[in-house]
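Report on one structure; see the data block that follows.
A single protein chain has been removed from this complex, and every other one stays in its place.
When the chains are written out, they are named A and B in that same order, and each has its own residue count from 1.
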Amino acid sequence: MSVGSAILKLATAALGVAAVAFIMAEPGGHLDIPQQKWSFDGFFGSYDRTDLRHGFQVYSEVCSGCHSMNLESYRNLEEIGFTPDEVAAIAAKVQVQNEDPNDQGEMFERPGKASDHFKAPFPNEQAARAANNGALPPDMSLLAKSRAGKGFGGYNGADYIYALMHGYSEPPADVKLNPGMNYNKYFKGHQIGMPQPLQDNSVTFADGAPATLDEEAKAIATFLTWVSESNLEQRKHTGLKAMLFLVAFTLLAYAAKRKVWKHVH
Amino acid sequence: MKVSSRCLGPFAVGACEATIAKGMYYMADQAHAAPESGSAGGTRREFLYLMTASAGAFGVASVVWPFVSSLNPSKDVLALASTEYDFGAVQPGEGVTIKWQGKPLFIRRRTPEEIAKAKEADPTVDPKDPTKVIANPAGLRDPQTDAARVQKAEWLVLVGVCTHLGCTPQGEKSSEMRGEFGGYYCPCHGSQYDTSGRIRKGPAPLNLAVPPYTFTSDTKVKVG
Partner (left out) sequence: MSKHFNNPVIRWIDHRLPVFSYLDHEANEYPTPKNLNYWWNFGSLAGFMLIAMIATGLFLAMQYTPHVSLAFNSVERIMRDVNYGWLLRYLHMNGASMFFIVVYIHIFRGLYFGSYKAPRELLWQIGVVILLLMMATAFMGYVLPWGQMSFWGATVITNLFSAIPVVGDKIVTLLWGGFSVDNPTLNRFFALHFLLPFVILGVVILHIIALHRFGSNNPIGIDTKGKQDTIPFHPYYTTKDVFGLGIFLLFYAFWVFYFPNALGDPDNYIPANPLSTPEHIVPEWYFLPFYAILRSIPNKLAGVLAMGAAIVVLFFLPWLDRSPVRSGTFRPVFKWFFWMLVFDCAMLMFIGKNPPDWFWQPFAFHVTPSEELVAAAHVPDADSLWSVTFAGGTLGIRILFLGQLATIFYFAYFLIVLPLLSIFETPKRLPLSISEPVLKGGGHAVAHANSKPMEKA
């Protein structure tokens, strides 16, 4: 191929790659969510167990008052480091409705078991809205995955949650808040129904670690990411094994191919 | 002289015999061996193909495993593998049926008469090896002592599935039929069990199964 045609192809390929990068990038109007370093980032990332336990405390003491987490079960907490007995105790603290009625045909409540899903704070959407000024606090089971930035290499859900926790302030002079709303720099439209949920020492961590807003935000962001994506550690671990195997296999296959083709080339 | 790889394995065709023979002839005759077709080159090549094919087979097997594993009980099913039950309200002579792993589970509170009747029919077993039966005066089809089937004599915990063809025997409630032996009666084909859940009459081959269980308190039992 001639130099000119090679350059043309290379230029087109480069433009194509740029186009693809653009495709993957989020359309304009984004909120400049700053990206943090997370323990679960990268090819070898994993969840920091301390952050997870702190995060669970933040969820159960602050967030669970309004936010459900319907897809998570108490038994999942064993992955964070709770023993089965501790998990049973955490579950037993709540009263949940039994699946079947009693022999008189009435539904009744019983203490929670490890196999139960996390109890929701409200029985249905209407009750949740009524208690929250018409706004529906979203379920947190997949919050971290659903709030990720679109595209490749952008911010992830943890970055968004962390930023949101830090984003509360008095509104600037030219912004008029609608009734019941709060100003948040990182929320789309800047008016969010949720009042600031976390401040310094909103919780007292069980292990005595300082509970600054920053630590609490980091903890809840990590915990919510774990809730959304508990397969992360197994996935990256399996990925490493798969990639190593595939590299070895591809090298072998290449050598075999060259050997077979030697006389033809 | 290369031996085509298609001449290996079960799909080799008749024409390959000549090729393989020629290859062997060349391998034997070092003096005429061209550098490419020397025995070392030939076996190295075959080794490479074997390695690649083996790696591929290993890869395929490691991919198949997750598919098969996904058919095994999932974590939410396993979480329901054990059930805890509070039997405080059960009266002597009465029983309850609860659901365990999708099957009926009988929990019966036995009266002293029922316990005595069960012990009467016990076979004699070797004290050193309780599974070895020395004498079986009651003619039990599946000889077991009553003691081997309960942890606390008062409480009988059994899987309520008839060992014949899987129906649910009657007898938990005192209002139901209990058969000649005061235990359980299966309405499907007439199997009759005694107060220890042992098969005494009818087509069932084995005693009612005893699930793994522990008493977590005086009034609670955890099954599974």
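Just so we're on the same page, a residue touches a chain if its C-beta (ideal position, glycine included) is under 8 Å from a C-beta of that chain, and two chains touch if they have at least 3 such contacts.
Treat the numbers as computed from the prediction; the structure is a model and nothing was measured.
Undergrad: Tell me which of A:V62, A:A88 or A:A253 is the one touching the absent chain.
TA: A:A253
Undergrad: Would you indicate which residue among B:D76, B:E120, B:E154 or B:E176 is in contact with the undisplayed chain?
TA: Of all options in B:D76, B:E120, B:E154 or B:E176, contact with the hidden chain holds for B:D76.
Undergrad: Would you indicate which residue among A:V96, A:A131, A:A148 or A:L213 is in contact with the undisplayed chain?
TA: Looking across A:V96, A:A131, A:A148 or A:L213, the contact with the absent chain belongs to A:A148.
Undergrad: Taking the full complex into account, what residues of chain B touch the chain not shown?
TA: 4-6, 10-17, 52, 56, 66-67, 69-72, 74-77
Undergrad: Which residues does chain A use to touch the chain missing from this display?
TA: So the residues of chain A touching the unseen chain are 5, 8-9, 12, 15-16, 19-20, 22-25, 27-29, 43, 71, 76, 138, 141-142, 145-152, 157, 188, 228, 230-231, 234-236, 238-239, 242-243, 246-247, 249-250, 253-254, 256-257, 260-261, 264.
Please note the rule applied: only the chains that are shown with their structure count from here on.
Undergrad: So the centre of each chain is just the mean of its C-alpha atoms; given that, what is the distance between chain A and chain B in Å?
TA: Measuring from centre to centre gives 40 Å for this pair.
Undergrad: If you look only at chain B, which of its residues touch chain A in the complex?
TA: 2, 5, 45, 48-49, 51-52, 55-56, 58-59, 62, 75-76, 79-80, 84
Undergrad: Touching residues of chain A toward chain B in the complex: what are they?
TA: Of all residues in chain A, those touching chain B are 73, 75, 113-115, 245-246, 248-249, 252-253, 255-256, 259-260, 263.
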